[in-house]
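Subset of chains shown; positions unchanged.
Chain lettering (A and B) follows the sequence in which the chains are written, and residue indices restart at 1 in each chain.
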Amino acid sequence: MPRSVVSIDDLTSDEMEAVFQLADRFLAEMATPDRPYRVQGIAKIANQSILATLFFEASTRTRLSFESAMLRLGGQCISASDPSQTSASKGETIADMVRVVGNYADAIVIRHPLEGAARVAAEYAAVPVINAGDGSHEHPTQTLCDLYTLRAAQAEKGRPRSIHSIKDLNVVVWGDLRHGRTVHSLVYALARLKARIIPRAAPGCELPEHVGSRLKRDYHCIPLTKENVDDGLPPDVDVVYMTPEEPHQLALFDIRMQTQLKGLKTVDALYSTRLQLERLATNYAGEYPAVDSEFLKQKRYREANVMHPLPRVDELSYDIDEDKRSMYFKQAAYGVPVRMALIASLLELHPALAASPVAATGRYPEYRRAGGIECTNDRCVSRAANERRYLAPRFWIVQSGPPILRCVYCDVEQQPGAYGAVPTNKFVADLATWQEVNSEDLIFFAGAAEAAKAGYEPRKRKPRKKDVGGELVAK
Amino acid sequence: MPRSVVSIDDLTSDEMEAVFQLADRFLAEMATPDRPYRVQGIAKIANQSILATLFFEASTRTRLSFESAMLRLGGQCISASDPSQTSASKGETIADMVRVVGNYADAIVIRHPLEGAARVAAEYAAVPVINAGDGSHEHPTQTLCDLYTLRAAQAEKGRPRSIHSIKDLNVVVWGDLRHGRTVHSLVYALARLKARIIPRAAPGCELPEHVGSRLKRDYHCIPLTKENVDDGLPPDVDVVYMTPEEPHQLALFDIRMQTQLKGLKTVDALYSTRLQLERLATNYAGEYPAVDSEFLKQKRYREANVMHPLPRVDELSYDIDEDKRSMYFKQAAYGVPVRMALIASLLELHPALAASPVAATGRYPEYRRAGGIECTNDRCVSRAANERRYLAPRFWIVQSGPPILRCVYCDVEQQPGAYGAVPTNKFVADLATWQEVNSEDLIFFAGAAEAAKAGYEPRKRKPRKKDVGGELVAK
């Protein structure tokens, strides 16, 4: 199977740095003093390879930047950008679509409203798949541009031009942290690179629970709150995520840690985001935080690079467009060389990526079975009527006792309420004992009612000593 | 006028085979063991020629496969794929559109909801036109992919890799035979190649009458029914179309013909199709036949290649995707080399096609006149308000006494109810005598009422002997 980039975790830090060094080279080749992105002498290395861009959600920027990148490499593009005009409107599944389009193109870029859609595409396509945004889930190539911008900003401040310069930066992520997929991919990367994440969510737009959970579980992030910090936590910040050097240092952080927080007095980067109105059920009633020239006069932000994935609405004032701290147009501009480098790497035109992927999230045992528990996220691809024709629910068991299941597609976590053994058709509602069942036979249920509905019966056992009175207990 | 492909009949069998041999070459040049469709060393023979893809109906697959084919040839594409965003929404006619776009491109691919639209496009464009589907009428390039797949399947079974290996195959066409244009082009080709067509329509989705009529008239197909077959007709099949070696053998089939049907006990290919929901006025209430692994266990289908034009909904189960008889993904994949070969041929980059077209359907006398009879098909291009500005009704007179008119654009047939002579302004309602009028003066009407409405009067003649009582009869 070819390498794909569905989550930012599909690239190791070293691979990211290799991609960035290739982007540095492309950028240098393209830039001239007066017209910074005019192609000069780039080898047409893609040699008429074809990139398919399949966009099932509104986009100009992302699609055009991918297409520009492919064309700058000497490649070609085919594109479907109007959901209502595609065969998806005839009921075609993601799996079928990418199996077919994989014959027409050498790589596929997909944007889709269903969370996990890109993962499904990567599993079924014969060619590399790049996730250009799947619902509120992830948007890894935006994060690559963000990290490349942060890396460039550090170089301008005299630090090495390397992804590792991002370590220990204080990064405020601000605005709609709930629906903004760009933020989700970004905080995973920041956690991995050991930057400090300072979330300042608009009311009601906090980081989703599963994102916080993944920060802790996968990157060993420690959420510092007012309770475990004497002082030093900035006003109106409830939590700061920081990552210890090594997972085994985790225990050290159980003490109060004012020392580490001294560094929080200045902000290195302020990442503002648009309210994702299109993902809200109702209008937004809260006050949405805005960055403008007045705001940036605060001492804390004197050296802060202002970033934004664009498009902006009112949360980023036009009065700071000329401010030298404003990086958002550079961030957009870097989209071309960074995506050129990523495409070139995935097409194996450059050896930035290892031949076999490092399955960053593959470190947990997997559970996959139809008929039992399903993902609780109704925007998850595994819940869509069309996709259920072939997709079985699939989870990582990220914690074993009691079990916590993380959906492989959308990352949403849940605790099952019962488990059973398929050959016996019996279930048990006490999760303490689930590891007694062989993994090939194991089936989880949301609860006893769902198990019964699926035709399973409570497991009856001989009364044990503790079952005084001989009553049989359905476990 | 350049060659165009509007109907599958626009290519002779030998031309199809020549196109397929070119596709074989392209396929061999593209394929590598690990990545079967990656371009390797294809000569960029199209040399920056431009293909325009004009899609006035939903599509991903077909449009992208054409564009991929053109790009693989070294050409370029321009594309209009959203009907609501095109100048058609300003009332532009098909004739004007292709006359203009013919200046922008070297060939045009058109998909349009009106039946016969591609024929009009081909008549007015200065460049070759390829029909990518016109309403429920035809979809000849899908049929080319289907035939190429059948041809490849025969080669795998040890028969010659030639279109003529399709002769005598038993092909079940299954599902929505009424609205599915792919089926219509397919059965014409199968009839011409002398395969046996075994239609198994979903209830209410039978082959349209005019398709059956064209099978009989143009390809001399014989519909075998329970009445003229002793036994041997498969259960739940009402009719099988078979084509005699030579038209003059037709008479031989008037006897009961159990011999010929022995071959029907095995099915060589099963062509399943999706219910064309978007062409139904109401929801479909019937039960729609589905192919799944259980179904394929029947002995009759042991060697049957399962085909489907995709996208599928529920009529083709995902549980046979890995079955070696399943050809539908190959069928889709073959779209690129087959379309490459067709485009290269039409652009005269390869001599697969003869310089002057064989007008396969041009074998009947033509009738063309405004003011008289019109096509009865309200989805026919000749009936659309915009197109009537310049299009006159036009028919082939496929039978002379009494006359049957087949619309040149959409193939729907009808019997006129009256005829007249333009200079005399008289009409006659008895069709037995229509050939008395010179073809330059002839005008047909749906009936006497329509003739009167058009300002024609009944022709009065001197009383003849049989007109006892001297009464004048309006014929």
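Throughout what follows, contacts are C-beta pairs under 8 Å (C-beta built on N, C-alpha and C of every residue); 3 or more make two chains touch, one makes a residue touch a chain.
Please read all numbers here as calculations on a predicted model, not as lab measurements.
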Per this structure file, total copies of the shared sequence (2 shown): 3
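Everything that follows uses one rule, which is that only the chains that are shown with their structure count from here on.
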Whole-Å gap separating chain A and chain B, where each centre is the average of the chain's CA atoms: 48
Complex contact set, residues of chain A against chain B: 47-50, 52, 54, 76, 78, 80, 82, 84-92, 95-97, 99-106, 126-127, 389-390
Residues on chain B engaged by chain A in the complex (per definition of touch): 35-39, 44, 55, 58-61, 63-65, 67-68, 71-72, 74, 77, 81-83, 274, 277-278, 310-314, 318, 329, 332-333, 335-336
